[in-house]
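Only a single protein chain was left out; the remaining protein chains are all shown in position.
Chain lettering (A, B and C) follows the sequence in which the chains are written, and residue indices restart at 1 in each chain.
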Amino acid sequence: MKTGLSHLFIPGPTNVPETVRRAMNVPMQDHRAPDFGDLTASIFADLKTVYGTTKGRVALFPGSGTGCWEAAITNTLNPGDKVLMARHGQFSHLWAEMAKRLGLEVHLIDLPWGAGAPVKEFARILGADRHGEIKAVFVTHNETATGVTSDVAGVRKALDDALHDALLFVDGVSSIGSIPFRMDDWGVDLAVTGSQKGLMSPAGLGMLAVSPKALKAMESSTMHRAFFDLADMLRAHDGGSFPYTPPVPLLHGVKAALTRMMEEGLPNIHARHKRLASGVRRAVAAWGLDLCAEHPTLYSDTVTAVRVPEGVDAREVIRIAYERYNCSLGSGLGPLNGKVFRIGHLGDLNEGMCLTAISIAEMALVEAGARIKLGSGVAAAQEVYLMRPATPELRLAAE
Amino acid sequence: MKTGLSHLFIPGPTNVPETVRRAMNVPMQDHRAPDFGDLTASIFADLKTVYGTTKGRVALFPGSGTGCWEAAITNTLNPGDKVLMARHGQFSHLWAEMAKRLGLEVHLIDLPWGAGAPVKEFARILGADRHGEIKAVFVTHNETATGVTSDVAGVRKALDDALHDALLFVDGVSSIGSIPFRMDDWGVDLAVTGSQKGLMSPAGLGMLAVSPKALKAMESSTMHRAFFDLADMLRAHDGGSFPYTPPVPLLHGVKAALTRMMEEGLPNIHARHKRLASGVRRAVAAWGLDLCAEHPTLYSDTVTAVRVPEGVDAREVIRIAYERYNCSLGSGLGPLNGKVFRIGHLGDLNEGMCLTAISIAEMALVEAGARIKLGSGVAAAQEVYLMRPATPELRLAAE
Amino acid sequence: MKTGLSHLFIPGPTNVPETVRRAMNVPMQDHRAPDFGDLTASIFADLKTVYGTTKGRVALFPGSGTGCWEAAITNTLNPGDKVLMARHGQFSHLWAEMAKRLGLEVHLIDLPWGAGAPVKEFARILGADRHGEIKAVFVTHNETATGVTSDVAGVRKALDDALHDALLFVDGVSSIGSIPFRMDDWGVDLAVTGSQKGLMSPAGLGMLAVSPKALKAMESSTMHRAFFDLADMLRAHDGGSFPYTPPVPLLHGVKAALTRMMEEGLPNIHARHKRLASGVRRAVAAWGLDLCAEHPTLYSDTVTAVRVPEGVDAREVIRIAYERYNCSLGSGLGPLNGKVFRIGHLGDLNEGMCLTAISIAEMALVEAGARIKLGSGVAAAQEVYLMRPATPELRLAAE
Partner (left out) sequence: MKTGLSHLFIPGPTNVPETVRRAMNVPMQDHRAPDFGDLTASIFADLKTVYGTTKGRVALFPGSGTGCWEAAITNTLNPGDKVLMARHGQFSHLWAEMAKRLGLEVHLIDLPWGAGAPVKEFARILGADRHGEIKAVFVTHNETATGVTSDVAGVRKALDDALHDALLFVDGVSSIGSIPFRMDDWGVDLAVTGSQKGLMSPAGLGMLAVSPKALKAMESSTMHRAFFDLADMLRAHDGGSFPYTPPVPLLHGVKAALTRMMEEGLPNIHARHKRLASGVRRAVAAWGLDLCAEHPTLYSDTVTAVRVPEGVDAREVIRIAYERYNCSLGSGLGPLNGKVFRIGHLGDLNEGMCLTAISIAEMALVEAGARIKLGSGVAAAQEVYLMRPATPELRLAAE
């Protein structure tokens, strides 16, 4: 029988803060009541802040981020449209697959899983697209499968440099609300996220932010859509409501989460994620292991994918952590299965929690056969987390 | 400031039982953990019982019943397919609109709002469809907007009598789990419901049950779909999982609700709904008001739509109940707006709750200008609810 | 199997508002943490408002109101002290029994259960007590067993008129926070209440407010006490804390309840209780039944004790309400057992809830053999609760 806290270090759903849990524990209410809009109004306002947009609009779709991928596509593009994407992890892979299924022609650039969005390659292709056949560029801001953050601003620049009119789609599911995202500054047209990552709530709600340019594109889009119709949704949102019954407790949760985020302040949230992630990476380095991400400039501050040593099965690490230590680590997805385990470090976290993850990962690694020194990762992370630098003398003692 | 319980008598979301609320109050967990399927297994099993199917399969789609309408269509039909539907209320109206949007050719029979599915007319049309051009017949089992329950078995018989091969689609959002539904017996091919009605949970999850025949149709369907792809979902369900992050608390809630339903027993649930509904209808009769439903054979045991008297605005009744008495009644939808208010009486209810609804409705009606006798509806319902018939002498006293 | 809401109409514990329930759902915390006092500070402040005291102090004792009865006695009196009390219901009876057990000499005036505190008799006795042998007068402000509110101000006047120095003890368990209580104005020296009545929280915390005079008496009291030592408690409270581990969730609950009470405003709370109680009493009158309280001036606005007709067993009424209608009514205590049932109408209530209680009581009464007219009590209460008087014409229709 498992006892104690279940330690959750997958990159989503993330740990739900107490205030959010409490906020969700509500009796049902009438979503057609005159004061229902009070609930949604602050969500819309705070979400725009989180997205970094004042010009765009935000829609909430029951479902998930995956649903918003679909909403982004079906509301602004047309059957057969050509789109530019790169595949460098499970989530960029799945999004590309969806685009094909929905009838788009996908210009897909295959990269190693661990690479970032190929800004230069994109620039080249866009520059060569003299007739504007490419209608959209898709970027996975934070590839959750590999722990890689891509350069969205760079893609924007590539578009601008090429004077290209394509829409810029961004999957920010595991980035928005945790690391900087600047929708307006980066000229993002469609930005997708979900309730279960940086927004620290259960899954069940996808968010789609749209730029004025995307709203314009919506008018001429002819793809079939119903549940994910954005015009219907925005019209209902105008009245604080939804075209169908929304998941009310989750709205209360997201509202509480956003209130909490505004209280902490986005810059503080970002700084916290950076500091905590930095400790985790130092731990991995102390173990002598490699990250999946190819280069330090790509390191994600929300999730770290760790390559296990030769001869060790990452699935064993994950299994041991789960069964023996009541701890969920993220698995290697697709071709990374068995080769990588992931530590999610986003949302409602602190130093102690990251040290828990590291100390359990150490034990699970050792038990799975890795030759790493117990306590080594923890000590390396502690060095990062120590809040007041000890005196030199003490630092010495601590080494 | 409002005090006391918020009395909720809309036809969904319904009152969530304490056990369900508690079950949903969980920390997040890894939906890819090896034991995650323990959570979903009992849901699938119990849902099949609720649907009355042993041959079919059930899929859970994050979103809502509306999403499952879409899933039902896009997974089994083909662009341009002709389907037969009737419009006799807001929800049959919306489903028909969706069918058109998704590219179907809808043969739509318009009926008064208050009528049931036109079994004879359907029979006539199906009989005349010699070349099998109609690919599907859509029935709204319980039209939530009008409080009308239609004869699904009758439509089945019409199909059978015409030796017609069309798929039978049923919207059972406000019926399944509350009043008898026999998927296998009635030969229903696609049956849609949601978490927030008879399943006594918050909205956020739609359920789609599919017959073997529908599964067969799925193989040749060429409509675009992604989020609502049934094959993906069933494949994931085979492993107890989902193709994308599911709303975990809601799964716990639905599981607890189903456990509770199995404990009460479907026949007892149905009998309870009938008894409670009967009391509500007797109250309406005592007030001297009419139901929206055209005929007693159509009366729904889950929701009652009450026509207000001439000169009274149903919106006022609803507003007064909400603002003064902290009670949510259902509004008149579409053309019924202002003419009808609805009392939802499905899910986790008892006699006392129905009497609360009736007594508040009485006050709101009077305050909105209706000439009805205070206490008259309550007394009529109490007569129905009295559990042990009083002795004749006492009945006299009670009259 | 019981379904739907459990209707709770006992005079405590009362219905806990959602905000209070949510507030209590907290992880444990360190009651010795430097910021723990933030939790208790607002409780102390708001409680003083509720008690109507600026001069006195308030102590919170884990346990219950009964524990605070003991704390009141053992911290201010001395072994063998003579005290003046009346017995006119179960709770005044129990308090008198406690006083005897704790070694006081109780001058006990026995009255019919249904009478109020005998102000004139008290005045006579106090006037005759030339040597000040009576050290304290005990008053049960609201006798929960009989639904009787006594005249505390009258007892104060009797003391003053007799120039008597006795301490004035008041049991305000079922009054404080629901009906007017003016500790300073009435010169109350020790006032007891509990968390589970007007404070709308679970049981588990007793409150004792003490006047400066009582604090003075504390210094010379020689009774044995430990857990209920008031000096220890007040000293700990000075630092926002407790001498032993307190029930933390309950503190959060009481805090939330008080915040809510301040938001509604005490005068509004009192008016609401009066209006709701008035409706309940009109219902009883419409049934043709008597109250336990002897005279309208004694009617309690927090609980109504109803005498059942000859030949009807009140226990049956209560049993039927509980078993068949999922409704808890209060029982007749002590000699009133079988003769009386009680409807608690205090705390977080509204019109709809009172009508629920009345309508279920009607059915239970009829099923238990009472000859009352179904709906009659509901109609009478509705007349009271109607918020906007209908036009004369409509009133006619409503009669």
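Going forward, a residue touches a chain if its C-beta (ideal position, glycine included) is under 8 Å from a C-beta of that chain, and two chains touch if they have at least 3 such contacts.
This one's a predicted model, so the numbers in the text were calculated from it and none came from an experiment.
Student: Out of C:G89, C:G177, C:G198 or C:P246, point to the residue that touches the absent chain in the complete complex.
Tutor: Considering all chains, including the one not shown, the answer is C:P246.
Student: Just to verify: which one of C:F138, C:F169, C:F228 or C:W287 makes contact with the chain not shown?
Tutor: Of all options in C:F138, C:F169, C:F228 or C:W287, contact with the hidden chain holds for C:F228.
Student: So which bits of subunit B touch the chain we can't see?
Tutor: Its contact residues with the unshown chain are 18, 21-23, 25-27.
Student: Could you pull out which residues of subunit A are in touch with the chain that's been left out?
Tutor: So the residues of subunit A touching the missing chain come out as 1-5, 7, 15, 17, 25, 263-264, 268, 272, 320, 324-327, 348-353, 355-356, 359-360, 362-363, 366-367, 369, 371-376, 378-380, 382-383, 385-388, 390, 393-394, 397-399.
Student: Spell out, residue by residue, where the missing chain touches subunit C.
Tutor: Its contact residues with the unshown chain are 6, 8, 10, 12-16, 21, 24-25, 27-34, 61-67, 69-70, 98, 101-103, 194, 196, 202-204, 223-229, 243-250, 319, 322, 328, 331.
Just so it is clear, only the chains that are shown with their structure count from here on.
Student: How many angstrom lie between the CA centroids of subunit A and subunit B, rounded to a whole number?
Tutor: Spacing between the chain centres: roughly 36 Å.
Student: Where the CA atoms of subunit B average out and where those of subunit C average out, how many Å apart are those spots?
Tutor: Computed value for the inter-centroid distance: 45 Å.
Student: Subunit C: which residues touch two or more other chains?
Tutor: Within subunit C, the residues that touch at least two other chains are 25.
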